[in-house]
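Of the protein chains in this complex, all but one are displayed in their positions.
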Amino acid sequence: MTHTPDITRPPKDMIAALKDIGAATVAGTLGHMGIRNTHIQGPVTQNRGKSIVGPALTLQMMPKREDLYDEGEYADPEKQLHRHVLYHVQEGDIVVVDARGDMMSGVFGDMMSTYFKGRGGAGIIVDGCLRDRPNLEKLDLPLWLRGWTPNFHTQTNLMPFAVNVPIACGDVTVIPGDIIIADDDGAVVLPPALAPEVIAKASEHHDWEEYSRMKLMQGAPLQRYYPLHDDARPEYEAWKLEQAAAKR
Amino acid sequence: MTHTPDITRPPKDMIAALKDIGAATVAGTLGHMGIRNTHIQGPVTQNRGKSIVGPALTLQMMPKREDLYDEGEYADPEKQLHRHVLYHVQEGDIVVVDARGDMMSGVFGDMMSTYFKGRGGAGIIVDGCLRDRPNLEKLDLPLWLRGWTPNFHTQTNLMPFAVNVPIACGDVTVIPGDIIIADDDGAVVLPPALAPEVIAKASEHHDWEEYSRMKLMQGAPLQRYYPLHDDARPEYEAWKLEQAAAKR
Amino acid sequence: MTHTPDITRPPKDMIAALKDIGAATVAGTLGHMGIRNTHIQGPVTQNRGKSIVGPALTLQMMPKREDLYDEGEYADPEKQLHRHVLYHVQEGDIVVVDARGDMMSGVFGDMMSTYFKGRGGAGIIVDGCLRDRPNLEKLDLPLWLRGWTPNFHTQTNLMPFAVNVPIACGDVTVIPGDIIIADDDGAVVLPPALAPEVIAKASEHHDWEEYSRMKLMQGAPLQRYYPLHDDARPEYEAWKLEQAAAKR
Amino acid sequence: MTHTPDITRPPKDMIAALKDIGAATVAGTLGHMGIRNTHIQGPVTQNRGKSIVGPALTLQMMPKREDLYDEGEYADPEKQLHRHVLYHVQEGDIVVVDARGDMMSGVFGDMMSTYFKGRGGAGIIVDGCLRDRPNLEKLDLPLWLRGWTPNFHTQTNLMPFAVNVPIACGDVTVIPGDIIIADDDGAVVLPPALAPEVIAKASEHHDWEEYSRMKLMQGAPLQRYYPLHDDARPEYEAWKLEQAAAKR
Amino acid sequence: MTHTPDITRPPKDMIAALKDIGAATVAGTLGHMGIRNTHIQGPVTQNRGKSIVGPALTLQMMPKREDLYDEGEYADPEKQLHRHVLYHVQEGDIVVVDARGDMMSGVFGDMMSTYFKGRGGAGIIVDGCLRDRPNLEKLDLPLWLRGWTPNFHTQTNLMPFAVNVPIACGDVTVIPGDIIIADDDGAVVLPPALAPEVIAKASEHHDWEEYSRMKLMQGAPLQRYYPLHDDARPEYEAWKLEQAAAKR
Partner (left out) sequence: MTHTPDITRPPKDMIAALKDIGAATVAGTLGHMGIRNTHIQGPVTQNRGKSIVGPALTLQMMPKREDLYDEGEYADPEKQLHRHVLYHVQEGDIVVVDARGDMMSGVFGDMMSTYFKGRGGAGIIVDGCLRDRPNLEKLDLPLWLRGWTPNFHTQTNLMPFAVNVPIACGDVTVIPGDIIIADDDGAVVLPPALAPEVIAKASEHHDWEEYSRMKLMQGAPLQRYYPLHDDARPEYEAWKLEQAAAKR
């Protein structure tokens, strides 16, 4: 019987702390920490405005070799590894698929995706395609994909090969259990060990941004307001007091 | 005078029988029948939610050679083959253009597309671009394209070369008169000779899907409900009776 | 101190005269004038329905060389050339960025774009990406891009190199001060010296188009109505009189 | 029984007159005549130093559709169109194959190529691959290819579809019977109707080139010697007389 | 301490039996057996005329993540996995590297390759680059590569990640211990379990090929000699007797 490993999930409060940070801040902070690129390039949001954070379950597709995978094998659903990755799904999990950028294979269709949603999965990232879009869209699942195809997952050149192993997706290495942050900018990989530092740094420099944004929108000089120049700090502090007063 | 051949159209009831099947089911069924790939890769839906079925009229664009096609020739509209393919359009027809993946030529613009719509054309598939999007969108024509360009059809590297000949579009061979099924998953080519078998197979396995989908959405085990396990059949049969009773 | 040149802007009435012409007509007219391709290929509209005309400020990104640009240099914002191009923005200006088709660098983020909008900038064209989409979309700025990334502008392989120099963007040479016309078809470059001829030609052949469009939509013959055949001119003239009468 | 059309061959003396001109001169001359690009891009010489001129027989490969071409069909060699194009080969003919840039199909192998050579074929151009290189190289056939593969011609995604029809090869339209000029610069298509003009123009400007080349090699100024400046004509004329005298 | 698994090598006589078969015959035979594509696409011979057969040791490169691999780690050579794959090399082994098609990383240089040769390695296949070509060429090692670069293996975007795990190389899945057959046509993967059938089939149809090749080279009809027609069998049999007599 096929058995595949589960992942170690990061603590719930770590996930919670990352909820409002956004992919751009995470990627940028990691960049300044020396991790140059964590952006899964290629898959783009399929339903704008979604924002998810969660641990990665991984599925590795490989080039099909008919001696390793054939239609006969397909007959026994329990051998199909693209099903097994879904068996591991817990509330809030994100499935990340290395589909090798292939535009001719639809990794999951309507029923698999319904099951994923029923299990409480947070979203799916594929450097390739899903199929069955007319039905699948009704689920309103957060999806980052390269596209859609009517073909099923092993119809042309791919076969499912492994579950919860390290994969390369969109030119980023993803280790099972890594944290995925995905929004309209795309999907970013955050190693759990670096999450505390990212959370700390991301919360640092926010205080004057709202004021600066307001001034910039009025056409005020970038040099003075972004980053906030020392000369402008008094006026910002004054504004902050006003705001506080107004709220009382 | 330029003369181009017409196509043989499949029977109306064949088209009708295919209306509710969807590109994914057609492509998947053909895949299991040994026709590996019939998905026209590259052109994607430009106005989500459209679904069309109809016979293919074809237009072949070729690399421009100024000794075969020049601006002077352009002066006589009746020599322009991209017009001729439209002359053949009957209610429900689909124009499929081999534009060689070119992103710099807009095969049809606003007026050609208006004429196409006036003739009752069902939709257009181009492995390339149309132009005049601001106007053309008002027509709400079902379109599967690689993109849009402001350039006209022979402005850069292409020339129209033949009408209703076999073409390659999106890496699929399309024979004039082949049936096109296109929806949000993309466009698929169905040879009319295989349509009866596809129609028969596509209608087979639908009976328990609604029940399974409902269960999966509730988080029930994939192993039990997709495909429906023998153990679960009695509960499904019971549900079916209930449903029937409820409807009475 | 870093100093960058400003551009010469075309007269306001030239810009105004181009407002209703559209990218397709400009590109097509230039094509017939012997300027084969002025379409900036790659960047596509990010918020459909926008239409802008204005002079180009240019920003040139180049492959990063750490001896020429490093994180330390980043410390002094006033050395950052992507800021300098924004300092030049006047009401109606368009920033065009040669980002080398790079999908891993987000040239501007939320704050830069807010400043751009505050200055009255008309829109941004990048053969690459912006970042910070969740925030940036609230600005509703007209944007033509290849995509989005969470990475900041120098996080991976690019560095800002020059402002208001000739650039190549989407395989078109753009000279600072060239006029950009951008709509849902894409962005087109119009050399100011050719603008008068384009404006003149673009206004020529419009008179019977509305009538022809109406007829074509009714399924009338393309041969008779597009271009309008001499045989059909009397009926068109009659219709025009009717229209005029109706308006009185 | 399968029957395919033959081509009309240009007169032998036209071919002979083109022998010493070279692909660069033909392409450049056509360029100045308004035929911008006749270079078959992609296929490169496989055995340096070869130079051939001859009429094109064409073979069109298309994306495989198993309903149109299957292994069973393969059983009857006389149906295989890649054989039929070879049946037409006469002394000096060149086979040009539209293999769609495919790197996974070897259009001809050792035995087909041996037969081609036995028939007196001048060379083969493929925007794709041949197979069986270890054996095929012994034939020393002039070949312009994208590469080599061990796969046979229909092993993956292509099927032979038509013989002696117009094809696109390396982004150039080739009409059966067009003249091919191929050397280390690549392969160029010359329409027979334009050959007389090309031959006339190509023979024009050669007289001072030998002298100029000699001077340039000595480090003399380009401005004076290429093209030959009027100031330098007397010294060239003098040299020419010397040369003539020396030969006597 | 880093430890990596060894592979199971196929019997020596299996390797020996494959020596004279050639990549084209192996790939073609596997194709007819239903294994469509076993050609490692991309890497091409770097020193023509080499032909090797042997078991695959595999090295997997992955997109660099600085939290998983940094310059510091580089300080301890014994942690470097590209060294470890070489520690496993036995006489006749072939190292196959999944370098992700990367053209900016040179997986091995001069010293590593010297060690590989010293251990008796048969050849190296990389869907990427080696470095140090001026020195490395002196070794005359059989190499199939995409190219060369002066950069070292982790200088840009890759890191060595695993040894003797299944990899994808040139769009073919390679299992450690699979047999590689490589010659001027490229490199092919042969699963050891299928080797006996391939060896049997490959030796079948060779008997009349020499005669047919001779006849084809003389311009004799393809229809009669390839495959050998029944009508021609008597003359072939006669020739075979002659040959035998001549040898005596």
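The chains carry the letters A, B, C, D and E, assigned in the order they are written, with residues numbered from 1 in each.
Keep this in mind: a residue touches a chain if its C-beta (ideal position, glycine included) is under 8 Å from a C-beta of that chain, and two chains touch if they have at least 3 such contacts.
Quick caveat: nothing in here was measured; it's all calculated off a predicted structure.
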{"item": "Visible chains that the absent chain touches, using the contact criterion stated earlier", "value": "C, D, E"}
{"item": "Identified contact with the non-displayed chain, of C:Asp67, C:Glu204 or C:Asp230", "value": "C:Asp67"}
{"item": "Interface residues of chain E (partner: the chain not displayed)", "value": "71, 77-78, 83, 86-87, 103-104, 106, 109-112, 114-115, 117-120, 131-134, 137, 147-152, 155-156"}
{"item": "Absent chain, residues of chain C that touch it", "value": "34-36, 38, 62-68, 70, 100, 157, 161, 166, 168, 171-173, 175, 189, 191, 193-194"}
{"item": "Touch list for chain D against the chain that is not drawn", "value": "22-28, 31-32, 36-37, 39, 41, 44, 49, 51, 183-186, 188, 209, 212-213, 216-220, 222-223, 225-227"}
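Simple rule for what comes next: only the chains that are shown with their structure count from here on.
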{"item": "Intersection of the contact lists for chain A and chain B", "value": "C"}
{"item": "Sequence positions of chain C contacting 2 or more other chains", "value": "none"}
{"item": "Touch-based graph of the chains, sorted into line, ring, star, complete or other", "value": "other"}
